[in-house]
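All protein chains of the complex are present and in place, except for one that has been dropped.
Right, subunit A next:
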């Protein structure tokens, strides 16, 4: 599935964009959490019984207590402590946030996780155990549980019922990578192409950013070099650039063009003439 943006308005009033976590990530995190909690419980009791340090009634007390704790309370506590992340969510790098842009409140965490009992545990245990009633009542119940499980798949922001009550979203943790500024790298050692204002008048912001993406990867294979040279030919034809461009200068041509085009567009923008794409003249 393609990412869906969630626009959040923080108190600073600069909207920021986060990606809604995919259904797969949500499912994976939930499965991991269940595996970790129940697996941990199993291992702990296996070790305790093997070590034989507690008598049976203590073991039973501990067991009842832990079985209770690893359901709803585990999720509430871990999301409280780790700011909207359980262990499973930490591993798949997703996170609960408040949909209104404010900070996540304890109330929201409690609310969304209380609903887990009917949204996750009941359908999961019933469907997995396969011990549902026969007849049409059983069928209807099964259908209903499947529907409840599917709620996050059917709405735009992939909210569970619990998310709706609490007003929360689950988003991908953003990763920030700062690439070098293409206009700042003074790599033009070659010819030094110069473009006239009317030649820079053709393209807009969209084309500039497409060119930026091309310039992020230097061509390594013959195939890639041919594509770069295609791009150069197209640009030369469009802007009516008459001079010849030698094959070894093609990269410099693009870099120079990028830099000057960007400078040109930025100065046009300052004068109130923002050009989104190459159709800016036809006034779309």
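Methods note: a contact is a pair of C-beta atoms (placed from the backbone, for glycine too) under 8 Å apart; a residue touches a chain by one contact, two chains touch by 3 or more; residues count from 1.
Simple rule for what comes next: contacts and distances are computed from a predicted model.
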Can you match the unshown chain of the complex to its UniProt protein name from these: "Trehalose import ATP-binding protein SugC", "Surface layer protein A domain-containing protein", "Stage II sporulation protein M" or "HTH gntR-type domain-containing protein"? "Stage II sporulation protein M"
Could you tell me which of A:10, A:23 or A:138 touches the chain that is not displayed? A:10
Just to verify: which one of A:34, A:91 or A:161 makes contact with the chain not shown? A:161
If the hidden chain were put back, which of A:32, A:92, A:115 or A:254 would touch it? A:115
Which subunit A residues touch the hidden chain? 8, 10-12, 14, 16-18, 55, 57-58, 60-61, 64-65, 67-68, 71-72, 80, 83-84, 95, 97, 101-107, 109-111, 114-119, 122, 161, 164-167, 173-179, 181-184, 186, 205, 208-209, 212-213, 216, 259, 262-263, 265-267, 269-270
